[in-house]
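Only a single protein chain was left out; the remaining protein chains are all shown in position.
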Amino acid sequence: MATVAASPTYTASATPQRSRLMSWLTTTDHKVIGTLYLHTSLFFFVLGGLEALLIRWQLMRPNSVVLTADQYNQLFTMHGTTMVFLAIMPLSAAFFNYLIPLQIGARDVAFPRLNAFSYWIFLLGGVFITLPIFFWVAPDGGWFGYAPLSGRTYSPGPNMDFWVLGLQILGISSLAASFNFATTIINMRAPGMNLMRMPMFTWMSFVTQFLIILSFPVITIALVFLQFDRFFGTTFYQISAGADPLLWQHLFWIFGHPEVYILILPAFGLVSEVLPTNSRKPLFGYPVMAYSGILIGFLGFGVWAHHMFAVGMGPIADTVFGLTTMLIAIPTGVKIFNWIFTMWGGSIRFTAAMKFAIALIAMFVIGGISGITHASPPSDLQQTDTYYIVAHFHYVLFGGAILGIFAGIYHYFPKMYGRTMNETLGTWHFWLNFIAMNLTFFPMHFAGMLGMPRRIYTYDAGQGWELFNMMSTMGAFLLAPATLIFIYNFFRSKKHGEPCGPNPWDAPTLEWSIPSPPPEYNFAKIPMVTSRYPLWDLTHPERTAEIPHTQTGWTEATQQTGEHDMAPMHIETETRTAKELGIPMPSSTIKPFFVALGIVLMFSGLLFLPKGMKVPAFALMFGGTAMWVGYLYAWLTTPLEDHH
Amino acid sequence: MSQDNAHAEHYHPTWKEYKWVALILFLITVVEVWVYYIPELVASKAFVPGLLIMSAVKFAIVVMYYMHLKYDHKLFRSLFVGPLLVAILTLLGLLFLFSKIAIRLSGGG
Amino acid sequence: MSASADAAHGHHYTTTGLDNRKIAIWAFIGSECMLFASLISTYLIYKGKSLVGPFPHTPWTDPSSGKVFPAILNIPVTSASTFVLLMSSLAMVLALSAVENRGKPLPPGAGAWDKALTSSKLWLWMTCLLGAGFLAFQAYEFTSFVHEGLTIRRNLFGSSFFTLTGFHGAHVTAGVIWLGSLLAIDYKRGLQPSDALAVDLAALYWHFVDVVWIAIFTLLYLIPG
Partner (left out) sequence: MVIAVTLLVLAACSGGDYPNSTFLPTTDNNRDATDLWNRMMFWGTIVFVIVEAILLYTIIKYRRRPGGPEPEHVHGNTLMEITWTLAPALILVFIAVPTVRTIFRSQAAAPANAVQIEVIGHQWWWEFRYPEYGFTTANEIYMPHGRPVNFALRTADVLHSFWIPALAGKRDLISNRTNYLWFTPDSTGEAAFNGSCNEYCGASHANMKFRAFTVSAEDFDTWARHQAANAIFPPPVDTAAAPATVRPASNAIGMAQAVPAAQAAPTTVQAPTTPWQFPREKVPPHVLPQTPIPASVSIADAAIAAGDAQRGFTTYSRSACIGCHKIRGNPSSMGILGPDLTHVGSRFTIASGLFPNDAKHLAHWIKNARAMKPGSLMQTLGKGEHDPIMNITVQAGGLTDEQIADITAYLLSLK
């Protein structure tokens, strides 16, 4: 099947001699940044998972005393925050970084240094918000931090300060990255790659960037208000001043609902790459897949208040938001059916990636259907803030986003490291994970509908919830070994995995036409794209015969006369370095790191204000500001590439 | 170079247009402030819609001429108009949700 | 049509033929729409909900002290500052046009005004000064409000008003700094038509900030209620 003989793996030779750490701190290579994202977010995933294990341990039996109420409240807040902002979003970002330029035939992202900045500020923000859990002073207001509980009056300690500032910092990272990737996808596609030829992962990432661009400013403002309330005594959420707590809720969920699609769409994109490749068939209904992604994203801005059916918005608002929410089932259903019919009539190869992708379809449907049951407000009033909701969102988040990301990791690992991951271990990981996740999250439906509220650190015996909680805890503790198998496989395969060629899965898209791992410049000659599955056009023309091909790619491209580093679609075998080929590469720089550090220091200064410690507060704020402004100027006045 | 091309293709307004735009902006602003000082007008039903329309016109001409969206690549138009629409709809949605209509209809009491 | 000219500035092949930075700034402006929509929504939602005065359009008597607080907003001053900001936009387009047309011969019979139109320094200075003028008005407005008893902590109106207009003011400040940097380059080596894009980016940002003010001026200042 993998027809291409193992090509010599590319090894960068002429990189200047720097220490490993220094080369990371200064890198502007989207692939290195992608792997940095990958490792960091896997670390945070395990951390969030450990927090979940403590939660489950406490809930295993009624009236148990493993954790105190305060500890528990910090744990579930940090579990939610970590998983959403520090695990899944950056795991997606890892793929944006690694894959988007490769899939569209670009040498890098539009703004390589901004890209490095996004990573560093994510890392520093992640550390900032995570550190306090080790001292039990972590945020404890829930991942959506409802006011007025999150305000200074009811949360006087530093806990929520970390949350407000931490999310603000992480928001900068996401926004910076989204402008970068949106621009990259609009403007850096190889000649001939029009929108209808973009790989589906790139498509879904494209939609995701716009969701970020439009939703993050809203939470930024919501957080600015909270930050001002907490540090400067403004009245936005101050009940005694007549404030309306629903302001926070609306602003949060205007961000929060698009956020859940930010979490799922990249995973949908990954699955849309894995399924056709392993079925040896083109994606069924490609245009509709793209449009449905756009539609999901767009509708996602009109449903936010379905998280607020219990707040008493009135029947009209309930009706409107209930119905718009239900509508989302239609484009999502289209995706589900198109995936299934991609496999229908195919020749399915069950790689580990494929298993995870298929499981995503199976599991996401469960979460989607329970989602529809909360879209009906009178019914949701019996469900909201119970474990039934917890079941819903873990089916879509774990059964959707995480399974999709696992599929993506197994599938793209060979591209990143030139070796495949061990399939036997992958199969073990898959089955254990699959069984354990259902054991963990399915019983939560019952606990919820039988009256168990969420976010409770303890519950009384005899309420009919013991069995379900015991099952969930067993499941969670099975997820740990499953995850450990994966981690072991991941790190072992980097060194000892089966070496593979550029295209071990016989996949159809551009990223597979270059060596694994790709050289620093990605493409020695930028390919000219004439169809949606350019590689299959070369190797299996019969598979794409039915897909419309036009020659516009050619014509557009041939107009670019003189662009001598372009060539017709081909398989890259080049192993020389960028320097040898005369390809200008962005030079590495430490400046983005220091800009990020300056911003984080500036925010940290605020932490000292409520304690009245003005000196360290202002020192940090001014020092941090000076640092980031200075380095930003230096960055903007240095050209991207050094020599010409 | 490609983007010089793109630039060259596009008509750029000059002082002639700019001064008219500035004049219109100035006049609309004068009218806006002027009506604010006429109590009968302020009391009339047309006051708020009138002001909104006037400022929308100002908004539009600045965007079209000064930000040369009218002449620029159509990509920019979608990059701006799309988010602007989402923003306006969100704003209207919020105003409705916090308005007396929404609350009065909530019944229950 | 060759990539050779000056590859250093990223003039590689691009899909649309446009510069990355211009796409990014428009995406950024789209994002800012949501930012200001959130701020403006909040102001409007909280309009009339403050428990204590001062209020924007109506006087208020403190029931405990009997002290009367006048309506806080000062329309004449703000109209003037609005005018200043609008004119700065005019100066900005002229600056851009001067940079774009640098080096083109003046038509025969061109007068002093036509010559003035070619001076990017003049128009950048104008823009900066008018922007700074706007900020001065705002500083005056803020201090006088504080003197009249409206602080950011005073009531919902104070919090949402100062935060919204303060955010706008911060944007203007950033714009002035940006334009100042361009001016510095202009003095150092003269802005050339090849720098038009850099000026255009600043201009787009500047006009957007102006446009936001157009909305704020109407929604906050002119519509009472």
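Per-chain numbering from 1; labels A, B and C assigned in written order.
Please note the rule applied: a residue touches a chain if its C-beta (ideal position, glycine included) is under 8 Å from a C-beta of that chain, and two chains touch if they have at least 3 such contacts.
Because the structure is predicted, anything quoted here is derived from the model rather than measured.
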Of the candidates A:48, A:426, A:443 or A:605, the residue in contact with the absent chain is A:443
Among listed residues A:346, A:499, A:610 or A:623, the absent chain is touched only by A:346
Answer key for A:49, A:148, A:499 or A:630 versus the chain not shown reads A:148
The one of A:56, A:230, A:281 or A:415 in touch with the missing chain is A:281
Across A:22, A:196, A:369 or A:581, the one contacting the chain not displayed is A:369
It is residues of chain A that touch the chain not shown, namely 62-63, 65, 68-70, 73, 141-142, 146, 148-149, 154, 239, 242-246, 279-288, 310-312, 314-315, 318-319, 322-323, 326-327, 329-330, 333-334, 336-338, 340-341, 343-350, 358, 361-362, 365-366, 369-370, 372-373, 376-386, 438, 442-443, 446, 449-464, 468, 542-547
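Keep in mind that, in the parts below, only the chains that are shown with their structure count from here on.
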Whole-angstrom distance, CA centroid of chain A to CA centroid of chain C, is 35
Chain B to chain C, mean C-alpha position gap in Å, rounds to 15
Where chain C touches two or more other chains simultaneously, the residues are 1-2, 13-14, 16, 18, 23, 27, 30-31, 34, 38, 45
Where chain A touches two or more other chains simultaneously, the residues are 186, 213-214, 218, 244, 247, 254
Within the complex, chain A is touched by chain C residues 1-3, 6-10, 12-16, 18, 20, 23-24, 27-28, 30-32, 34-35, 38-39, 42, 45-46, 49-51, 152-156, 158-160, 163
In the complex, the residues of chain A that touch chain B are 186, 210, 213-214, 218, 244, 246-247, 250, 254, 301-302, 305, 312-317
The residues of chain C that touch chain B in their complex are 1-2, 5, 11, 13-14, 16-19, 22-23, 26-27, 29-31, 33-34, 36-38, 40-41, 44-45, 75, 79, 82-83, 86-87, 89-90, 92-94, 97, 100, 117, 196-197, 203-204, 207-208, 210-211, 214-215, 217-219, 222-224
